[in-house]
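All protein chains of the complex are present and in place, except for one that has been dropped.
Chain nomenclature is as follows: A and B, assigned in order of appearance, with residue numbering initiated at 1 for each chain independently.
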Amino acid sequence: MLTPDVVIAVAIGYVGLLFLIAYVSDRQARNHKAAFLRSPFIYTLAISVYCTSWTFYGAVGSAARNGLEYLAIYLGPTLVFIGWWFVLRRLVRISHKQRITSIADLLSARFGKSSRLAVLITVIAVIGIAPYIALQLKAVTSSLQAIAGVGEFPGRTLRGIDEVGLALAVAAGMALFTILFGTRNVDAKEQHHGVVAAIAFEAIVKLAALLAIGIFVIYAGGGLEAIFSRAEAAGIDIYSTGNFDDRWVAMNVLSAAAILCLPRQFQITVVENSNENHLRTAGWAFPAYLLLMSLFTLPIALFGLTSMPAGANPDMFVLTLPLSAGQEGLALFSFIGGFSSATSMIIVESIALSIMVSNHIVMPIVLRVTQGHGVASARGVSRLLLNSRRFSIALILLLGFLYFYLTRDSDALAPIGLISFCGVAQFLPAIIAALFWREASLKAATSAVAVGFVVWAWSSFMPSFQSSSPLVAQIMAEGPWGFTWLRPEALFGVEDIDPLVNVVFWSLLLNTATLVVVSLFTSQSALERVQAALFADLFRRPGTGAPAVIRGSATVEDLYFVAERVLGSPRAKALFEGVAGAPPPQFIDRLERELAGSIGAASAHVMLSKVVSGDAVSLEEVFEMAGETRQVIEYSQELERTSAELRSTAQKLEEANTQLRAIDTEKDEFLSQVSHEVRTPMTSIRSFSEILLEEQRLTADERQRFVKTIHQESLRLTKLLDDILGMSALDHGEHGWDNTPIEAERSIDRAIEVCSALARQRRMQLTVGSRAPSAVISGEPDRLCQVLINLVSNAIKYNDAAEPMVEVRSRTGRGRYLIEVADNGPGIPKAERKLIFEKFARGQSGGVTAPAGAGLGLAISRQLIERMNGKLELLPATGQGACFRITLPLL
Amino acid sequence: MERRKLESAALFLSLLGVLLILPPLAVVFQLERRLFGVPFEVIYLFVCWLGLIAAAFWLGRRLPRETEAEPPTEGED
Partner (left out) sequence: MAVDVLIAEDEPSILRSLDFILRRAGWSIEAVTDGDAALSAVRRSMPKVLVLDVMLPKRSGFDVLKQIRADDALRQLPVLILTAKGQAQDRRTAEELGADRFVTKPYANAEVVGAVRELMGLAPAVE
């Protein structure tokens, strides 16, 4: 008797067989023996990984519910394959040339090797595929339950395991199986001969099983005519009236998109393709396979509907029909067929997705963190890649299970699959643009995919949680925040539209519109233009390889170092054979494509760029890559760019010149000021000495006074010359002293002592305000004292108030030491507040001139304080007098 | 047939396929009649399908083979 235990044991045995096939095929492939493994028929059978348990179980369910609709899922791909010459051939050709590893890699490569786009595509793919994985888990779980007789055949229980537990066990088993199966190779190259062989074998198994069930049903039902007649008599509309409507069109579009965009289809059709000419066979053989798979779907559905008890799940007819007829062997075969469809899908899909996750998310992060050199051992990158792939596979199955868990109340299989189809279909506009439209830009592709994804997530993905989330249910009914025109299944207020048509139409429309409009209004980077030209001129220039995009001064050793880490020693050695000295650009290009084959185009480009450290693309190379006609256009564009650069250079030169002239003027000013400052004391000295020489009738007192004046003025002259020299030394960085820890308060004491004499002479008050008890700073005590004397004496000299006074105060706080010198004099006019710190600044505005002697003092003081890491500033005017503040960091 | 005509034929075959299975034409064959016991539109779709496959088979053998179709470098694994 067929029990769950038997079925599970058979399933495990079947898995063992798959392992054996994969193992043998890998060995054969390695020894170049099995030519049949590279035959176009194996390739075609592997492509039929398209037919999952959705096809095996769900198509019958779909036919039972919606008649002919299920056919749309196979007609779309048929059209794509029949037209292989136009799209698939291009995809395969460009992917071979660029060593593309995934659909994310393809788009990233076309749009300037953008890692950001690759990440976006990867994330969308992982989210979009979750429902599809859930579908497989659900199908395997249901099939096990059907065997165990839950529902229709009470009594044979599955030892009390409920649906969720069973699905979790299936998911865990699948994850383990896929990890063992898909990531055995330590070599991280993306062609998996063993996997392809096993998938091809599974394709035969599932086709044979479905055909066997079909023949059994025709036999049991007494021929086609009898089956249809009985169904008609039972009141079933066998003519599928009204089936060819907008929903039919939408499904055809979706399935055509899916055959190109599903990560697993891209993996098998494009990445695993070993010879472009295989498409020639697949172009008709894959549609033929699809035809055979769907040949008996309708009869099986109709026979099930008329012969099974009401309420039986039509998704499981393929299994329950032979079971109820007591055909246990056939039922077991059917189970294995369904199991095959599910496992082959999960294996290839999670391998494809894990490659994307590790190449586009893990690898760039590692490269960024380690700067491209930190991976120590030669096997380091390979191991890292494999581990990240293993982790991603587990993650992908976990997501699938989570989706299953959250949406377990929905019953039919097909609608779940359509959600995934619609998700990945968002890549289609970008792919078509990548292949055919040269002007499509990175920004456009990124925003288009993002827009499509958002619409999909809103109108297709989110509604599937309707049964488990009241919030989602509310949004579905009323729209978010009461915006009814945003209701997920009636976007923009279009009511009475099929939900699938709604999401397909709006998401692809907005997606494509974004792509077109943004492309028209953005420009491409140099690398994007190069890659766009490569993609667009795919068939135009036979014979020439892609020109080197990275060039520079890397040695063979540098490159080997990188290659060994990614490709492993043997492959790197083979690749570098005969290469010595400076590697030619063609070689670097070839190496980049080899690396791209393992870690994706964007990562390979980053890695090599870091090693080669060359400039990205030279002008000549851009030209080399472009076709003849484009040369002129691009040349003129480059010229425009160059002349713009020249203009900006000229402008910079002019600015520099102006600055020089300003400095020159400044120098003239300076000399003229110095001249003035020197002449003033000289005038007195000369005049008085002439008086002394010429006048005989001077009194002793006069003589004494004049000599004293001469003495004072010559001192002033000396000080001035000292200042000028000191200024010049400061300007040239010859500070002439070392900062040492000093007690700044002592410098204040000294300055006050010196200045109080001057203050007394002028009959004014020099007050000492609040003082910090102690302040140790790093500086030079004499210079600090000098600055303070300068500030205080200025404040005394230029104070014309009725009761002139000057106050010196200091305080500490927040690690700083503040000294302030405030007076109640005329203050500093606003326009001159900045100017006074300039050398020889003299008020020149409004005819008001600052008194002589202020010339150099403040400029030098400021520089001295800066030399002590402090600053000297004039506090904002308060209306009365001026206040200078010195701020120094405390030690 | 020469190369360009074959390429055009491949293009027209795909377009024909699209026309045959999408609404205006497909609806024409919804006749509520049966042939060999099977509804007419089912026969219609499968026959179209078969015809497309046959045409693709015929074209696939004749479309030009690219001499430069570079086989991917492999063999070291």
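We adopt the following convention: a contact is a pair of C-beta atoms (placed from the backbone, for glycine too) under 8 Å apart; a residue touches a chain by one contact, two chains touch by 3 or more.
These figures come from a predicted structure and were not determined experimentally.
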| item | value |
| --- | --- |
| Among the chains presented, those that the missing one touches | A |
| Candidates A:Asp245, A:Glu695 or A:Glu743 - the one touching the absent chain | A:Glu695 |
| Sole residue of A:Ser469, A:Ser569, A:Gln659 or A:Ser672 that reaches the chain not shown, by the stated touch rule | A:Ser672 |
| Among A:Leu166, A:Met476, A:Ile685 or A:Ile886, the residue in touch with the chain that has been omitted | A:Ile685 |
| Where the missing chain touches chain A, by residue | 672, 675-676, 679-688, 690-691, 694-695, 709, 712-713, 842, 847-852 |
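Quick note on the criterion: only the chains that are shown with their structure count from here on.
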| item | value |
| --- | --- |
| Centre-of-Cα separation between chain B and chain A, whole angstrom | 41 |
| Touching residues on chain B, where the partner in the complex is chain A | 7, 10-11, 13-14, 17-18, 21-23, 26-27, 30, 32, 34, 36-39, 41-42, 45-46, 49-50, 52-57, 59-61, 63, 65-77 |
| In the complex with chain B, residue positions of chain A that touch it | 29-30, 32, 68, 71, 75, 78-79, 81-86, 93, 96-97, 99, 185, 187, 189, 191, 223-229, 238-241, 243-245, 248-249, 252, 274-277, 280-281, 283-284, 287-288, 291, 295, 298, 539, 542-543, 570-571, 574, 594 |
